[in-house]
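Removed: one protein chain of the complex. Kept in place: all other protein chains.
Let's look at chain A:
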Amino acid sequence: MISYLDFEKPVAELEARIAELRAASEGGDVDLSSELAKLERKSADLLTTTYAALTPWQKTQVARHPSRPHFRDYVAMAFEEFVPLGGDRYFGDDQAIMGGLARLNGRKVMLIGHEKGNDTESRLRHNFGMGKPEGYRKAIRLMEMAGRFGLPVVTLVDTSGAFPGVEAEERGQAEAIARSTEACLALRVPMVSAIVGEGGSGGAVALASAERVLMFEHAVYSVISPEGCASILWRTAEKAPQAAEAMKMTAQDLVQLGVIDRIVPEPTGGAHRDPQAAAVALGGAISEELDALSQKTPQELLRLREERFLTMGAEG
């Protein structure tokens, strides 16, 4: 059962009608196939046009869609193997940030990413993808290890932000994020990041300070959530749609600003409508980027990454 977003209502109505007709045609003798085909075409067209013209706020909702695939789904569908590695060796093993050795189209990589979970139990276990200091410290550990063993680093970013809690502050959330960003920038192996859902602020950039940053067509990436921005600047969270617009947080805006390098197309109607196709597109795009980086020397990779951030936003 698909869960529809507000702006998908017309599509939902059509699809409900199609389901009804299909049920009726199965039971009865009336041939409804031509009527069905017509409606299905209409519904597909409507979905295409709706998704071609999503507003930034609508994209935010798609990026947060409860059925949107997450880290574990991509691991299962785009990678041949995943050997999870756990723990920061200081405090614990944060389930909001997962990582391990993985094979992508035959290539051995270190894979790290946020996992939000997909039902109540797993969402709680993964803390809704909001990393704690030990999660970022695990990421640091794995990145350093990747550097030592010559494995390219791939990160899948999907978080509303780092966890805002008392224990997280006590254990140095800010320091952990800063050090994780530093660990990205110190890598002498290729690093490719993909914003697959929400790229929420410092909690995202800590895993996305790479020389190549990809983004799914309907993913969002911003300095603060639209609700947070609206409640500070407009003094009401209800202005979130305006804030989403003003912040330029869509893949289409960010490629123009030079903040991301490449948009990975999603299946019509968003990644949640066809997770397998989304995973294939993602895996393919990451592989291509790793291919392109594989000829560079460690020094070139380091400089490429540094220059990317030193010059970012200078022109537009």
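One rule holds for everything that comes next: a residue touches a chain if its C-beta (ideal position, glycine included) is under 8 Å from a C-beta of that chain, and two chains touch if they have at least 3 such contacts; residues count from 1.
One rule holds for everything that comes next: contacts and distances are computed from a predicted model.
Asker: Refer to UniProt and select, among "NADH-quinone oxidoreductase subunit H", "Exodeoxyribonuclease 7 small subunit", "Acetyl-coenzyme A carboxylase carboxyl transferase subunit beta" or "Multisubunit potassium/proton antiporter, PhaG subunit", the name of the complex member that is left out.
Answerer: For the chain not displayed, UniProt's protein name is "Acetyl-coenzyme A carboxylase carboxyl transferase subunit beta".
Asker: In the complete assembly, which of A:L47, A:V62 or A:A162 touches the absent chain?
Answerer: Final answer for the missing-chain contact: A:A162.
Asker: Which residue, A:L54, A:A146 or A:V205, contacts the hidden chain when the whole complex is considered?
Answerer: Residue touching the chain left out of view: A:V205.
Asker: With the missing chain put back, which residues of chain A would touch it? List them for me.
Answerer: Its contact residues with the unshown chain are 162-166, 168-175, 177-179, 181-182, 184-186, 201-202, 205-206, 209, 221-224, 228-229, 232-234, 242-243, 246-249, 254, 257, 259, 306, 309-310, 312-316.
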